[in-house]
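Working notes, structure below.
Only a single protein chain was left out; the remaining protein chains are all shown in position.
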Amino acid sequence: MDFTPAIVAFCCENSAYRAADIAGAQQEGYPSNIRICRLPCSGKLEIIHILKAFEEGADGVFVFACHPDSCKFLLGNVRAGKRIDHTSTLLEKIGIEKERLRFFFLSELEWTAFVEMVRLGNESIRNLGPSPVKKEP
Amino acid sequence: MDNHLDSCTGGNNGIPVKIGVFFCTCGHMMNDYFDVKALMDYAAQVPGVAFVDENRFLCTRSGLEWLRSKIVRSGCNRFVIAGCSPHQYEVRFMNVLEEAGLNRSFLTIANIREGCAWACADKEGCMPKARQILSSAIKRVALAKPLEKVRRKVESSALVIGAGISGIQMAIELHGLGLRPILVEKQEKVCPKDASFMNPCTQGAQGSDEVFSSGWITQKLKELDDKKIEILTSSQVTQVKGGPGAFRVTLETAGQEKILDIGSIVVSTEPEKRAVQKMTALRPSHRIVSLSGLSDLVTRERRALEQILVTADKRTKYVCFILGEAEGFAKRSTVMALNEAIALKKQFKAEVVIAARDIIVSGTQIETLYQKARQAGILFFRSTEDSGPTVSIEKGVITVRIHDPALDRPSAKAASGNAGVCGSQESEGAARPVIIHADLLVFEDEILPGEDTECLKNALRVNLNKGGFYQEANIHLKPNLSNKKGIFLAGSCHGKEETCEALGDVRSVAMAVYSTLSRGYLETEQKVVIDTDKCALCLTCFRSCPHQAIEIGEVELGQKWGAKVIPEACQGCGICAGECPAKAIEMVHYSDNQIFSELTLER
Partner (left out) sequence: MNDQDKAIVIGGGIAGVSSALSLADNGYEVYVVEKKSSIGGHALSFCCKATEQCNSCGVCLAKDKVTRAASSPNIHLLTHSEVVGVREVRLKDGGVSFEVDVRKQPRFIDEDKCIACSLCYQSCPKPGIAISRPYLSSIPNVFSIDRNHCLAFQQETGCALCEDNCPAGAIFLNQKEETTILHASALVVATGFTAYDARKKGHLGYGRLPEVITGLDLEQRLLAGRASAFFGPLTREGKEHMPPRIAFIQCVGSRDPHISQDYCSRVCCKYAVRMAAKLKSQISDAEVTIFYIDLQKTESEFLSLVEQVRGKISLIKGLPVEIEKAGNGAGVSMRYENIDKGCMESADFDLVVLSVGISPAVQNQILAETLCLRTGRDGFFAPLNLLDSTVSSRPGIFLAGTCQGPKSLVESVSHGQEAALRAVAFLRGLKKKGLEEVCHG
């Protein structure tokens, strides 16, 4: 199946955004269909942002937060985790597979892990096929 | 194209948004990845874009000069720079904007180098991605609102809570830097409640016995007096309001309430000690003491000690230290035990045995101290992980059994039999413990947070860690800030064990305090704004802010109450904005609309 999913990656600027930068600078290619959205902290991410991304036609949403206990703002990643759990249930209710929303922990220096996560995540979304939102007339 | 322009002209006081887009081609390198000319043409036709230009080296000195002149001449009021990652030069470019008289938030970086050119695994995906990054950056900047700067005068006073060794040193250091320290002590008198608390660490290190004894304290107390440092005794902090530079602290001083305006707060309280569980399980005896009890005996009740260790029968006396029973502060116990052991060995010619699992030497010259102890003839036995030493008392005789696997070796058996100095050897049984009939048995202390920690924590609104000690902010801001800006932690209240370490910590905190207060003012950006009309006073933000930067108070004089942000304390994480159920809180540089603008996918 020739399908390139549209993926939005919300990245904390203290960790994953920098990791993505390093991955880029290392010329370590990752799929070009990943759209990176910079956040001051994963704790800023709201449910509406995730839903909006799906509404706009994203086939998958990845959220990258710092490792537990290393959030620059202490609890941002914990808050994000809770919201993502809640959003998953919301997504299921409206008929979007909850696997389309993924949550990862990452630190600034783990750029290799970033590339790996993005590649694997991209594959799994590709296997899921286009988002049901897009199928609506 | 959507109507992003209409929605934002309001925020720009009705002045139409004119966007300037600058491309940095990084030498000519960017042209290898995509057609920069085509991208420029694309940018030029996006509504709102009034000016497009390119430069080869925007980040160099000449490039910045070029940017400055273009910003002024183009007549635009919002700018997008398409080039490398914002982590490279965003700050530099924002400064240029500011120098040109524009707000720094009117700039968005389109990360087309690290985020696109270098990152795309597939060449053909590169151009569309660059276009997308560019178009969302343009939309985003059109929606930008200015980040207001707030400048606030700061007090030059610093409140030092707890007049222990760290507190006293802190007050003296701050005074030396021209600040005005105020020392607060719960007790009636400034006298570190236990001079020996952090005491002997450096004794051994310096090879002298009085480097860090009461002499130090007397000298420092005199210094406090000479420098006329304000000291509030019998005082406790009951409430703290405000943010860094301008705390309003309520104290209870000798039954009276007192309100002070304070620039920074330093917590330097001292922990408490408790006997370890193994010791409390035994029948109390004057021959069983804790380490701090022992140093009390040495300094204050020498006679009692002599009664134990000097008797007429001329028999060799045995002193046994058992270490490794308490969780944490192992370095402190090891150092204290080594020092006391050497002293007892020298002064009473007693046979001293130290039973420990691991000897903690990772501190200032502790290894030297350890070697000194071995040279002095102190015996060390290593208990195993699963079977620590056991203690029993029969007819007033204290018997310690230590299982040291090294002594079970066939070759070592003879040697251990020789070591009759430390008791007799049981002949039966496979695992043969070393048996010591101790005349004095010493356990380490368990170190716990001070009893008023909980109380003070609530007054200061700072966090505690799992062990109940004060929690440092986090690794990014470590080593000495609490979760609230302007409140610092110094010394043993956050786990510093040795004197050298604690005094070092005090100095690095003093530097941090000085950095906050030295300029006489603090300038911060108002990163978060609260719409008071929408605020329903539900306290969600107040509770969720990790830095306690939100206060509840009057927002309109005598009219309405609501949540307020203390800009100096705010660190700009946006958690409050994410949590607010009424959507009354907005992050200026990351508004909902701005985030949405980045989500529109182009197909």
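When the chains are written out, they are named A and B in that same order, and each has its own residue count from 1.
Following the convention adopted for this analysis, contacts are C-beta pairs under 8 Å (C-beta built on N, C-alpha and C of every residue); 3 or more make two chains touch, one makes a residue touch a chain.
The structure presented is a predicted model; accordingly, all values stated were derived computationally and were not measured.
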| item | value |
| --- | --- |
| Shown chains that the omitted chain touches within the full complex | A, B |
| Absent-chain contact - pick from B:A100, B:V361, B:A376 or B:L537 | B:V361 |
| Touch with the omitted chain, as defined above, among A:I36, A:I50 or A:C66 | A:C66 |
| Interface with the unshown chain - residue positions in chain A | 14, 21-22, 25-26, 66-70, 105, 107-110, 112-113, 116 |
| Chain not shown, touching residues in chain B | 26-29, 56-57, 59-61, 87-88, 91-92, 173, 176-178, 202, 205-206, 211-212, 327-328, 330-331, 358-368, 371, 382, 384-385, 405-409, 412, 465-467, 469, 475-480, 495, 497, 499-500, 503-505, 507-508, 510-512, 514-515, 518-519 |
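Following the convention adopted for this analysis, only the chains that are shown with their structure count from here on.
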| item | value |
| --- | --- |
| Mean-CA-position distance for chain B and chain A (Å) | 31 |
| Complex interface listing, chain B residues touching chain A | 85-87, 111, 113-122, 125-126, 128-129, 132, 463, 473-477, 483, 544, 546-547, 571-575, 577-579, 587, 589-590, 592, 595-596, 598-601, 603 |
| Chain A residues within the chain B interface of the complex | 6, 8, 13-14, 17-18, 20-25, 27-33, 35-41, 43-46, 48-49, 52-53, 56-58, 69-76, 79, 83 |
